[in-house]
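Just one protein chain is left out here, and the rest sit where they should.
Order of writing sets the chain letters: A and B. Residues in each chain are counted from 1.
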Amino acid sequence: MSLGAQLPALLVLAPLAASALTFIAGRNVDRYVALGCAVVNTALAVALAARVLDVGAWRYEVGGWGAPLGIDLVADGPAALFVLLVAVVGLAVTVFATAYFHRDDPNAYGNGHFWTLWMFMWTSLNGLCLTGDAFNVYVCLELVGISAVGLAALKGDARALRAGARYLFANMLAAMTYLLGVALLYSATANLDMAMLRVVLAEGGPGESGAAVGIALMVAALVLKTALVPAHFWLPSAHSAAPTPVSAALSALVVKGTYFALLRIVLGMTPPGFVPGLNVLLGVLGAVAIIWGSIQALLQTRIKQFVAYSTVAQIGYLFIVFPLAGAGADVMSLALGGVLLHAATHGLAKSGLFMAAGSLMDRFGTDDLNRMRGAARTAPVLTMTVALAGVTMMGLPPSGGFGSKFQLATASISTGQWWWAVALGLGGLLAAAYMFRVLAIMLSGPADALAPADAAIRLEWLPLGLALAALFFVFAAPLVNELAAIGPLLASGAVTP
Amino acid sequence: MRDRIRVVPLVAAIALFAIISSTVLDLPRESAGLSEEMIGGAAAIHVNNVVTAVLLDFRGYDTLLEISVLMLATVAVLSLRDPRLGTRRRLTGTADLILRSLGEAVTPIMMVVAGYLVWVGSTKPGGAFQAGAVLGAGGILLALTGWVRPSWARHSVIRLVLSVGLLAFIAVSVTPILAGRTLLDYSDDMRHIVLLILESILTLSIGASMLSLFLASASGGEEDEEAS
Partner (left out) sequence: MSTYLIYAVGGALIFSIGTYALLAQRHIMHKVIGANIMGSGIFMVLIALGKRTPDGVTDPVPQAMVLTGIVVTVALTALGLSIAKRYYTLTGLDDLDQDPPACDGR
């Protein structure tokens, strides 16, 4: 077996080994272990995407057993794209964190265990993207959940602990619900491999209703973990109480990871219409999330809460693909390409926005938006980052947000479901409203006092780079669409390696 | 106020019960599941206990990530430890004569039981998790009698013990890749001895994790502690 074919396994094992090594390494070495791992991981992710583009999707039989006996990993286009997104944003977060945690006492945040938790999170996100097994999704989800709660509560003050506890209870509820769902699914079908389940479920049989209830429970659990309205209650406090690098990772990556599991289960595993009304319900909740999240973002007075509610809104766009399932292959490839493009763009822009917001917060010594007047003059690079990320949130050209909304709207209208396009448009307008409100404060004078930039300059240029990448991401759309078309999410039912 | 029945959760719980129980009643009354394939596969690799074969062979990847979950939880709990707590505390407040004698008498037996559980795992119910739980319980007894300090995870040796299980598992699962096979595809002639060694190391780490999970939460209390 060639080394290239081993990439799915290496992408999980490399950060896993780094997790254990950072724990042993001690406080002076751990950040360099993490940085090294981030670089290796990014190289592996690029290699995975290149190989998927070159030879197409493949299945990796862990232990050499093959499904249904063993667990199969799936390396396809969407997985490669998400792994690449995790790698790029992860590398940026790692570099940002080396500067961020350097300024403070390294022991202050989580007794110095940030790096181990962060490497575990990276492991679990890669694992979640690459797995093809419905029960393995559960184990990966718990790794994501526990590392996310640990990181969200890292500051250890009352606010962070309260947010972490809420996040943990949401995770507990989701964990138990998912486990029950997968138990019912297995009991009804005697299979756990998602590609095989697609075939089994399409054939139907005596366990059909049990499988449908099981899938509904699994989807409910993932919706809770992805913070789709009305299950978003834990997100704003958890994402805003965390240290800035963690906020960026949580908002840009963690909800995307759980969303990707949802894509695999709803589009890849479940035949359209198998669970009655499920896909339309997800679409409706997505549309509600776009509107509700945007309105909430408009009302926030604290900068990190504002960014977190904007995440609630942006998550909504990702769910517009589900009600279109079952339409023709060309519509679905347009829609799937659209959501993947949106996920990637939002991941880049939101991580940049959160880093800029956190830096502004540290510079002004407050998280109150109304006391950040004149930031455009005193902290021009950070303000520029917020503005550029805002262009992406609004979906103006040439941002990736424009491309994704355009594709989703075209797909909706071509199936006659024009109302989704209305929600997309309204979301863009509301995003413009909440971004301009914040920018108006930052551009107004007289300037509020702010602390001098003591940290390394990369704290300012790194988020700007991410926001710029998102701004021109529409030029990557052909590549994203090509990746979206490779694999079982579109060409369903392909079991053979 | 605290004990008032809440309507919405109550309705949700009743609805859940109705849905799940009717689903369970609706499932086919007979289903072989994957037991035939699993039993056949376990016989082919000469493992007598099918559940052990599922955990270490067929779904060994799940178990690798499960060990990770345990270590991750330990690290997360350690990250929440109050840094102001001293390192010279003991949980001796509860250690009376009876508890101390019990600890001295029972702990060696627990260690033997843990060793037995690892050994027996390939043929009967048992294995690293059960053995680790017993070992961890023995450790908790030692902590309650003041032998182990709550701050023990700050020692680099203990950190090594906590992570060596995961590292060993990673090493065992990556080795086949170097030989051109897939992850966790152990070679047949070495599998029994390799897995036995792996399970023994895992037992140590799992036991240490269990004890750390207990100590991290126990260390905050006031009346349990006194400086030694």
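As a working rule, contacts are C-beta pairs under 8 Å (C-beta built on N, C-alpha and C of every residue); 3 or more make two chains touch, one makes a residue touch a chain.
Keep in mind it's a predicted model, so treat the numbers as computed, not measured.
Colleague: Please identify which residue in A:74, A:175 or A:361 touches the non-displayed chain.
Modeller: From the options A:74, A:175 or A:361, the contact with the absent chain belongs to A:175.
Colleague: Would you write out the residues of subunit B that touch the absent chain, in ascending order?
Modeller: Residues touching the hidden chain, for subunit B, are 2, 5-6, 8-10, 12-14, 16-17, 20-21, 24-25, 27-35, 38-39, 50-51, 53-55, 59, 62-63, 66, 69-70, 72-74, 76-77, 80-82, 129, 210, 213, 216-217, 220.
Colleague: Going by the touch rule given at the top, which residues of subunit A touch the chain that is not shown?
Modeller: Residues 135, 138-139, 142, 145-146, 149-150, 153, 156-159, 161-162, 164-166, 168-169, 171-173, 175-176, 179-180, 182-184, 186-187, 192, 237, 302 of subunit A touch the chain that is not shown.
Throughout what follows, only the chains that are shown with their structure count from here on.
Colleague: Can you compute the centre-to-centre distance for subunit A and subunit B, using the mean CA position of each chain? Integer Å is fine.
Modeller: 30
Colleague: Which stretch or stretches of subunit A touch subunit B in the complex?
Modeller: Going through subunit A, the ones touching subunit B are 1, 6, 9-10, 13, 16-17, 19-20, 23-24, 26, 60-65, 68-71, 107-108, 110-111, 113-114, 116-117, 120, 123-124, 127, 135-136, 139-140, 142-143, 146-147, 149-150, 153-154, 156, 180, 184, 186-188, 190-191, 206-207, 209-210, 213-214.
Colleague: Residues of subunit B touching subunit A in their complex?
Modeller: 19-20, 23-24, 26-28, 31-34, 37-38, 41, 57-62, 64-66, 68-69, 71-73, 75-76, 78-83, 156, 159-160, 162-163, 166-167, 170, 173-174, 177, 180-185
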